[in-house]
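With one protein chain held back, the other chains of the complex are shown just where they sit.
The block that comes next holds subunit A.
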Amino acid sequence: MAMRQTPLTCSGHTRPVVDLAFSGITPYGYFLISACKDGKPMLRQGDTGDWIGTFLGHKGAVWGATLNKEATKAATAAADFTAKVWDAVTGDEVLTLAHKHIVKSVNFTEDSTCLLTGGNDKVLRIYDLGKPEAEPLEIAGHTSAIKKALWCNNDQQILSAADDRTVRLWDKNTKEAVKTLAFDASVSSMEYIPDGEILVITYGRTIAFYNANSLDLIKAVDAPASIHSASLHPEKDFFVAGGDDFKLYKYDYTTKEEMESYKGHFGPIHCVRFSPDGELYASGSEDGTLRLWQTAVGKTYGLWKCVLPEELSSENSEVLYCPPAEIKA
């Protein structure tokens, strides 16, 4: 029998959710951090969406948020010209890194010793978290505000996307741009998959996949509407994308065909990410909510439960919450 997707809505934010990131898989499960324009990034349990805590301290909209692999540290980038590092276990603020303009992106290295920041001041900065008072390493070159900055190639190189419609690959040691990609439209999002060295870039209505070392195009897919963010499944079977038409699209990565589309959000989707185990993906929207969607619809996982038809009418049904009928796109 066909099953209809039931997204799990995580409420709590009062303004648009602009960024989200998953941690790696830890002995306590995996976690999700959401950046919101209300200035209060939240940490949630990744598989259920349960709220764990809110990081309080920023005085402006939080534009970027990230977790380290073990989910022990969190970093956020905000419009109050600071990037902050937090203890993700206690929720305490550990470090405040002052910048000269709005900070848009933060990224930890694999060993969580260095933090990369990028923002409207067009400069990439690398902070050594062991020596926070020391001056950061600066890499300049972009001619416009930096939207996203990521470590790649074993933390030896840096990928940055900016409003100057370019994506640049930098070498950390020489601080020089190794390669540059130019686009017709502003790049809306970037995701790096270390296993396979794939870079997912969205611009306009296109979702493009590049080799992260050579910046060669692997494939590109066009969507029905302007896309703000896309994410590739860890097993590279499919990818999901969301944008201006409030819908989430699911595509087959090999055939580039659109498999499904889901309605649910009440505003443009700003960010989409797959969980580290690939069982679900989270989307953050202008409507202030995060929604968790199943990759395999109907599977028992997290809060979703596979129910056989006989069980629905039995006395056990009051334990299960039957969601109200939602419109399928």
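Please note the rule applied: a contact is a pair of C-beta atoms (placed from the backbone, for glycine too) under 8 Å apart; a residue touches a chain by one contact, two chains touch by 3 or more; residues count from 1.
Rule of thumb we're sticking to: contacts and distances are computed from a predicted model.
J.: Quick one: find the hidden chain's UniProt protein name among "Translation initiation factor eIF2B subunit epsilon", "Glutaredoxin-related protein 5, mitochondrial", "Probable cytosolic iron-sulfur protein assembly protein CIAO1 homolog" or "Gem (nuclear organelle) associated protein 7".
T.: So, among "Translation initiation factor eIF2B subunit epsilon", "Glutaredoxin-related protein 5, mitochondrial", "Probable cytosolic iron-sulfur protein assembly protein CIAO1 homolog" or "Gem (nuclear organelle) associated protein 7", the name matching the hidden chain's UniProt entry is "Gem (nuclear organelle) associated protein 7".
J.: Which one, A:T72, A:S112, A:N153 or A:N213, makes contact with the chain that was left out?
T.: That would be A:T72, which touches the missing chain.
J.: Which of these, A:T54, A:N153 or A:S226, touches the one chain of the complex that we don't see?
T.: A:T54
J.: For the chain not shown, which residue from A:M42, A:A149 or A:V200 touches it across the whole complex?
T.: A:M42
J.: Just checking the interface: what residues of subunit A touch the absent partner chain?
T.: 1-6, 8-12, 28, 42-44, 48-57, 59, 72, 89-91, 292, 294, 297-298, 303-307, 309, 312, 319-323, 325-326, 328
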